[in-house]
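Contents: one structure, followed by commentary.
Partial view: only certain chains, each at its native spot in the assembly.
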């Protein structure tokens, strides 16, 4: 009896992984192409950009906030880094004649792109922490502003013809594993470490769970809120630079609505919008669930409209399944 | 017709991992005040929540007025003539007093439109009848906790129910309001209303209750007329053993001044508060609700802005802008409002325990999980917290046990100055004695303690000196030997001129 | 094989699976025009008894489009038809496709890269030409205007898209080349959306500023502007669009719209298929298969119905 209880508890604690495995089985049966190394790597690579955003926004949601500006930050970081690393042979180069040696140029472009995006996370965080406006509205505002800045910076023209050395960052691979995937794994580990093994992580959970009590318990709520949004924008900025490198060009329309998918992934993964509840393992599972669904529907050649419908249903279905265990527990 | 109006038979309630009720029988005679007693976590609130349809019992039956009833939600409980004052405040703070009272049963005109006039009129009549001086249009968030509790009481009365359940109604009230409640209870009783009364305050029980039922660890241990019981017997039924002493105050060496507060003021809540606190001393704060005691400690702790005055610790003036600074300066505060300012409901018992001491557990940037586990175990065991394990969400602990976790959190910071605001609110007798012993021991170790309490015996029994407040003004500091219930009440109600001699001991 | 929205020839079941030539098609998104194009590709495939089309929609997401290419390669497609999300990802698309020949359709890829590669080609129209044709029509329309000054209202499509940029630039540049002075009265985006254009037009008319012409980057926006002009009784102002949708043709017939520009979705689709089919079989094709734009006005309306 004791044992059967444990199985149940295990299942209910890990229901999101069960959903994931179930989906993988279904898709594998439906399409034998699914479980091939090439396809799996393709799947991971495709989801890695949004995955980074999900790892970022998970912290915001844990702290009972949200970040809608991530998609725009992707765009800004992409165009800023791209503008600094165009081939000087390209006639419509943004900064005419700019031609840094690779050893300087690539790092400068990467750092500049990341900084340009991350700064808006600091601003978001400070706005939310000091003015106490709802994160939804603060980041909705910066979503619009940052996208506008990216448009203004590029005049809405693409920034193409990036140097090959820069593109390698997003397109290359190490021992057959794409760089993008490696970076995603790295960020997942960092996020997991931050949440579970540092003071910052405990603070984020506490602030999300009850911010007044957290403050009374001696937690610097404002500082931590700023850190949370800095982290999420940092993830998005890295994603933006990688996206520019992967696609070989930056454009101000990049990353549109990515934040919604990222939020969906985190939520599917069990991060609660009431704050204070959620784990990185769940977020990764959430990302993979969306990835498997996208990839599966694609392999099955489902009509795009029906794809949308199925995807919507699965998002809701996964969360419902995950909630049922909580309902039982309560 | 049976002699009972309500019988709950063989009630079992299982939460995941916890069997909260293990076949409880509970019988109540009509028109009586029936006390339901037990330690923290004994299952009192859970039993009442089953009766009220807030949680569903796993098995068992409820017989109401000789009919077996199935109570599936609050609404059906209300229809059966039951209403309840909850242990935790259940108010919509953003709405007005009258809207809170008539929530879900607003008077209508023309079948759809709410009759605001009648609603206000009814509220006025109700509050007048109960002698409560509260404006029906006031927002709940503008009321003190005590006033909110009074509104909750008014609301429970307004149902005109046959059975009114009161789960620790006086825990947020001070003497005057409690007296008012007892009057209300007497009136209800004379109207034939049955009252189920839960409290940890022994004196109240023997004053107002006709019968007492005791639960221990989710089991029924006994029931009798209160006339046949005395405090010792009741306590041994509840705790399962004899209790040594309620206020184990030992006189210890009072050391040098550690905290000096001069002319402290915070906005409109209090003015001109000055006192000194010494090592090894317990300084009690007495006063009525709204006297501003909570505000003083909150200001010292950096939760509220200090608008005037100076605070020095160990002779050095300190500047405390937030709780973080306060903790760094060796201060610690156990807050009055457990739900709002104390617990992080969704976090585990462990995380709640260590929350204020995270700095002590950081090795570089990494946390030392082993040390965390070790210390949590030590303190949770020391304070006898009833919990399934350390990973349990604190939310699912009984109120008293949540309080103990917060005490553990405070102790873990190893403060020089410990400020406790209503430390034993909602805590059972056994645990109360434990906390008192702990406070005494801490004082003995040379720590300085400020204790706010609305329980006169507690203030008298534990304090070396007692600071009295009246409506935001300090009215005196009384030393232990001069203090008595009468003296304190005088200072607290009438607002004597500050007596300099008292101030300087 | 992969069960996409395949258009294989079920009549010829007798033929072996392995003789089928699979052609991948990835579309940037679905609108009326691209749907027509897609249908044309599939219809053309039906005429060949051994062709099979696998069609995906990238929903305007470059990332998705890249993953489509990888997936086509792993499904052994003989050729890939790409309607680019972003025309600057040409190189990455070609890289992902590897040895599989690529036919870009509708949206012109980065030309130097296209010309460098030896197994890719382009079928489509020159977006710049669409704007040019609008300008040509307007030059004719305003030829008797004395002051050569045109107060214009221009609705741009979604910002950042290549055809928005090209069409806008072309119409303005060509009019100026033809000797007109352009006075900007209103130039804003309505995101190719009829409702947005209508709302903005209405508010603009309210300002009472003078305007001689309304230029839309597409028909939907032009039609939105027309709805606004109708309620303001300003239908005498010429409105020009691009796409020659059924709606636009009807509006031209009703003399509410001055002209539109016909982009031959069917021609682009079938042209792209032909190129892809040939390339899949190792045949050589031209680098560019230009499908010209055509101006549509009351004079030649009958040709397009």
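All chains are identified by letter, namely A, B and C, in their written order; residue positions are counted from 1 within each chain.
Everything that follows uses one rule, which is that a residue touches a chain if its C-beta (ideal position, glycine included) is under 8 Å from a C-beta of that chain, and two chains touch if they have at least 3 such contacts.
From a predicted model like this one, the values you see are computed outputs, not experimental measurements.
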**Prompt:** Stoichiometry of the whole complex?
**Reply:** A x2, B x1, C x1
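Keep in mind that, in the parts below, only the chains that are shown with their structure count from here on.
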**Message:** Going by the touch rule set out above, what shape does the chain contact graph take here: line, ring, star, complete or other?
**Reply:** line
**Message:** On a C-alpha centroid basis, what's the spacing between chain B and chain C, in Å?
**Reply:** 71
**Request:** Return the distance between the CA-based centres of chain A and chain B, expressed in whole Å.
**Result:** 44
**Fill in**
Note: chain C sits from chain A at a C-alpha centroid distance in Å of 32
**Complete:** Per the touch rule above, chain A residues touching chain C in the complex are 31, 33, 36, 38-39, 42-43, 45-46, 49, 151, 154, 156-161, 167, 171, 243, 246-249, 251-254, 256, 294-295, 298-301, 303-305, 307
**Message:** For the complex, give me every residue of chain C touching chain A.
**Reply:** 2-6, 30, 54-57, 59-60, 62-64, 66-68, 70-71, 74-75, 86-89, 91-92, 95, 110, 158-162, 164-165
**In the complex, chain B residues that touch chain A** = 16, 301, 303, 322-324, 326-327, 333, 335, 340-347, 351, 354-356, 358-359, 361-362, 365-367, 369, 409, 413
